[in-house]
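As you look at this complex, bear in mind that one protein chain is not there, while each of the others sits in place.
The letters A and B name the chains in turn, as written, and every chain counts its residues from 1.
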Amino acid sequence: MKRLALIVVVLTGILLIYATVDFPPWGDPNSPASRHVSPRYIKKSVEETGVPNIVTAVLADYRGYDTMFETTVIFGAGVVCFFLLRVFKRRPRKERLYRHLLTGLVIRVREDMEEELDLEEFERIDTLWTPYDLILKTVCRIMIPFIQLFALYVIAHGHHSPGGGFQGGVILGASFILLAISHDLRSMLRRMKEKLHAILCAVGVMIYAGVGAVCVLLGFNFLDYKALSPLLHTTAVMARSYGIFIVEVGVGIAVMATMIWIYNNLSSEGRYDEGL
Amino acid sequence: MFEHIIPKYNYWIYITLMMIGLYAMISKNNLIKKIIGMNIFQTAIILFYVSMGAKRGATIPIIEHSQGHGIIDVTRYINPLPHVLMLTAIVVSVATLGVALALAVKVYKRYGTLEEDEILKKIKEE
Partner (left out) sequence: MKEQFPALIVTVPLLSSFIVSISGWVRRSLCFYITLSVLILINIFSFSILNQVICSGVIQYRLGGWEPPWGIAYHIDHLNALMLCVISVVSLLNLISTKKAVERDMEEKRGAFYTLYALMITGLLGITITGDAFNLYVLLEIASLTGYGLIAIGEDRAVLSSLNYLYMGTIGACFYLLGIGYLYIVTGSLNMVDISHILPSLYNSKAVMVAFVICMVGLWIKMALFPLHGWLPNAYTHAYASSSSLIAPLMTKVMVYVMLRVMFSIFTPDYIFRYINPGRMIVWLSISAIFFGAVMALSQKNIKRMFTFIIVSEIGYMVGGAWIGNRVALTGCIFHMVNDALMTLGAFLFLGILSHNNIDETFDGIKGLTKRMPFTMGAFILCALSFIGVPPTSGFFSKWYLLLGAMDAGYYGFMLALIVSSLINVILFFRIIEAAYFYGHDASEIREAELFELVPLFMVVAIILIVGLLNAELVQYIIDPAIPKMII
């Protein structure tokens, strides 16, 4: 099997290298790719869309239809992970670990004994028992709001600096996952319930597709943002800029919710009680 | 002869990377190693697209405020279109990775192992 794989790989590699004879050299400013379609993007993006970041302008306006489907791909992946892994009928675990808050002592409780003990001064910890670390928990708790602020900055400033919906959404999702890793999964689920982030995921992409549908209802083509200019009381160019911003917000919400959703399903194997 | 190799060494690098990923996907037994190979394979394609947009001496495609209203020189900014396409491709590869890991978790829950030959043996015994 390995020999067959090696032969296939070598043949494919030779075929691909054979084609590089006709490629333009690396960094050539006169290559066909740089002469045909992209000069218009570079020259006209500020005057047609009002957005200096050309990548955001192309992503959300000129090729915005592609980006809508890309967000749908990530939404679909979240739904597939939920569909495959989530188990609703919970067989409770055979034993749970509890830690005494004041002394740090850890006890193991069988599930049939749980009702008989008074567990007021205990907190539940995960079966993958890690030692209690005050520094880690406190530092993460301090850092998370700043991470989220930075993520919102990245989403909002996508017009003028590298950034945008996907990048900011991933950072926002990562802040919640940091909470889940440094504390435990249940603390994150208390702040962001399952139903909420599952619905937010759909709402985010619906904002994107909804903007396009509004443009159709107002008589223009799908995702033609100049249809929004009477609604927003601005010129056509600024309407495009605001339209790009609205869809980036939608993308950010969708990506954040999906990252959290996939993490929850994978790390707790669908049971949503204990994670990493 | 050498004008095909030296100015185009970026293409040779990505082809090598892609073939490493493809070899891992075909020949390795462990399911997680196959998933890693898939990720290397997709990353190599992303590298290819991004490298085709580069221009010597050009900067990132964000128009500074001072340049905003004059004539913009196209050779000062790199080609933005491959970057846009690869944003999409990165998201698609992350989504595929998520689905593949969910499937691997399910396989592990069912069969208790992640090696493909052991799984096939267990299937034959059932």
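The criterion applied here is as follows: a contact is a pair of C-beta atoms (placed from the backbone, for glycine too) under 8 Å apart; a residue touches a chain by one contact, two chains touch by 3 or more.
A quick note: this is a predicted structure, and the numbers were derived from the prediction, not measured.
Residue positions on subunit B in contact with the hidden chain: 22, 25, 31, 34, 38, 41-42, 45, 48-49, 52, 81-82, 85, 88-89, 92, 95-96, 99-100, 103-104, 106-107, 110, 119, 123, 126, in rising order.
Against the chain not displayed here, subunit A makes contact via residues 15-16, 18-24, 31-38, 40-41, 61-66, 68-70, 72-73, 75-77, 79-80, 82-84, 86, 88, 195, 198-199, 201-203, 205-206, 209-210, 212-213, 216, 220-226.
In this text, only the chains that are shown with their structure count from here on.
Only residues 4, 7-12, 15-16, 18-19, 22-23, 26-27, 51-56, 58, 60-65, 68-69, 71-72, 74-75, 77, 79-84, 87-88, 91-92, 94-96, 98-99, 101-103, 105-106, 109 of subunit B touch subunit A when the two sit together in their complex. Of all residues in subunit A, those touching subunit B in their complex are 1-2, 4-6, 8-10, 12-13, 16-17, 20-21, 23, 25-29, 31, 33-34, 37-39, 41-43, 45-46, 52-55, 58-59, 63, 66-67, 70-71, 73-74, 76-78, 80-81, 84-85, 160-162, 166, 262, 265-266, 269.
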